[in-house]
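Take a look at the following structure, please.
Here the complex is missing one protein chain, while the rest keep their positions.
Each chain gets a letter, A and B, in the order it is written, and its residues are counted from 1.
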Amino acid sequence: MNIEQLTAWVTALVPDQKPGVSKQFAECIVPAGQLHQLCKDLRDNRNTQMDYLFCETAVDRKDGFHMVYHMKSTILQHTLVIRVILTDKINPEVVSVSDLWHGAEFFEREIFDLFGIRFTNHPDLRRLFLEEDWVGYPLRKDYKDSFTLER
Amino acid sequence: MYDFAPFIDSYTSYLNAHFSPFWAGLISMVSLGVALLLFYAVLGLYLVYAERKVCAQMQNRMGPNRVGPMGLFQTIADLIKLLLKELIYIRNADSFLFNIAPFIVIVASIMAIGSIPFARGLQAVDLNIGVLYILAISSMGVIGVLIAGWASNSKYSVIGAMRSGAQVISYELSVGLALLCAITFAGSMQLSEIIASQQDGWWIFKGHIPAFVAFVIYLIAGTAETNRGPFDLAEAESELTAGFHTEYSGIKFAFFFLAEYMNMFVIAALATTLFLGGWLPFHLYNFTAFNTVMDYIPPVFWFFGKTAFVIYVMMWFKWTFPRLRIDQLLALEWKYLLPISLLNLLLISFLTLMQWHF
Partner (left out) sequence: MEETLLDIDLKDREEYIINMGPQHPSTHGVLRFETCLQGEMVKYIIPHCGYIHRGIEKMSESLSYPQLVHLTDRMDYLSAHMNNEAVALCVEKAMEVEVTDRVKYIRTILAELSRIASHQLWWSAFGMDLGALTTFFYGLRDRERILDIFEETTGTRLIQTFITPGGLMNDVHPNFQKRVREFVTYFRKKLPEYNQLLTGNVIFQERTKGIGYMSKEVAISYGVTGPSGRGSGFHCDIRKLAPYSAYPFVKFNEITATEGDTFARYWVRMQEMSESLDIIDQLVDNIPQGDYMLALKAIKAPKGEFYHSVETARGELGVFIVSDGGPNPARIKYRTPNFSNLFVINKIAAGHKIADLVAISGSLDLVIPDIDR
């Protein structure tokens, strides 16, 4: 499917989706509540078959944390970007997709470690790189670190 | 020609003439011990050097070449370094067992050297059960290894020691059976008599194919018994860092290291004695001129030449083969080597009974 078809497909599943900024891939901004169901549909449907989540990351923007899911079908060779905006900047929380794609479990642990986004239903949500007693989440824009030089 | 017995006889008669029987016995024992220990140390060091050179040759390298001519003193320098290194004290280790383990290992290998005939008359003790003695003594080393692994209080060491135990217990069987083949041919366990029985031809040639099979099985099982590659599971540095001697340092580590090389030497020397005619020269049947020339080469050279060849083969496959896995190692012994050597022994007994060997 091409970009328009994919966007239309997501619109059919989640009517209140908004188009994203990417010119490269089909991109949809969906509400956090519908994320898991949408991902499950996209993965299991014969027409989309998004079996490969190749990148999952978070971005700290002014309007909240953006969760960005890059997914791809290895059979149909199309790529889709799903974006979820978490407006709570203190205790952001989103549902985990690690039950759909195993690789997501570790992407999510990394995001939890560096952004402090909690994933509900995650099997093993621990810090991945930093020590357990590390204070703060370094990739947040408001993170203050006394050790490094501030620019 | 080149018989050492007169020298030794004259030495003992000199001692007996000048000292009381007690002192004569003591002096001869001490001088023998010192000679053996010196021989042991020098041989161990140069086996390490040889291994490094052979390994370098296999790997497109130069090997040690800085200390002394061609790096000949490299291992001596290493030994001095190891002697001066700190012996690390491990707090939760069983210190008595931890300290005694390297000595058990090294004593076992020194004692085995004692009954190996290096040349005519050059043998410390010629026991009438020489082969059995060497087998018994050399398998004492594994007790040291097990103690070392247990007493180190390190998980890697325990795994290494357990592997070593399982391995040595298994391969002991094949070593024994392979040696039994040569014993069956020679009809004696005394090493000097086994050599004497090869006066007209080595057992590897006289014993048809079964003798060759026994020799190959002995080489494989012997390598496994010394814990050398590709059977170096007890050390397995990519899995267990250094296996049973992970926690050892300084001279205690050097003891393990030296004992490994000396065990290799014992295995090779036994192979030489039982299958390759010991210190006997190589003779071609009825080719008198050739045989006379061969006789002029001293037996010591023959013995060490043959032993060096066997050691080289063992080093060769250490440096070319990957390591086996523990289950493959045990399967190799129990499913292949043991049945083959049992069958082989049966065949050899039959051959000997019918006097079909040359």
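Definition applied: contacts are C-beta pairs under 8 Å (C-beta built on N, C-alpha and C of every residue); 3 or more make two chains touch, one makes a residue touch a chain.
The model shown is predicted, which means the values in this text are computed figures rather than measured ones.
Q: Can you tell me which of B:66, B:81 or B:325 touches the chain that was removed from the display?
A: Looking across B:66, B:81 or B:325, the contact with the absent chain belongs to B:325.
Q: By the contact criterion defined above, which parts of chain B meet the unshown chain? Give residue numbers in ascending order.
A: 55, 58-61, 155-156, 159, 163, 229-230, 232-233, 236-241, 319-328
Q: For chain A, which residues reach the chain that was dropped from this view?
A: 21-25, 51-55, 57, 59-61, 68, 70, 74, 77, 101-103, 105-106, 110, 114, 127-131, 138-139, 151
We adopt the following convention: only the chains that are shown with their structure count from here on.
Q: Cα centroid separation between chain A and chain B, in whole Å?
A: The computed centroid separation for chain A versus chain B comes out at 64 Å.
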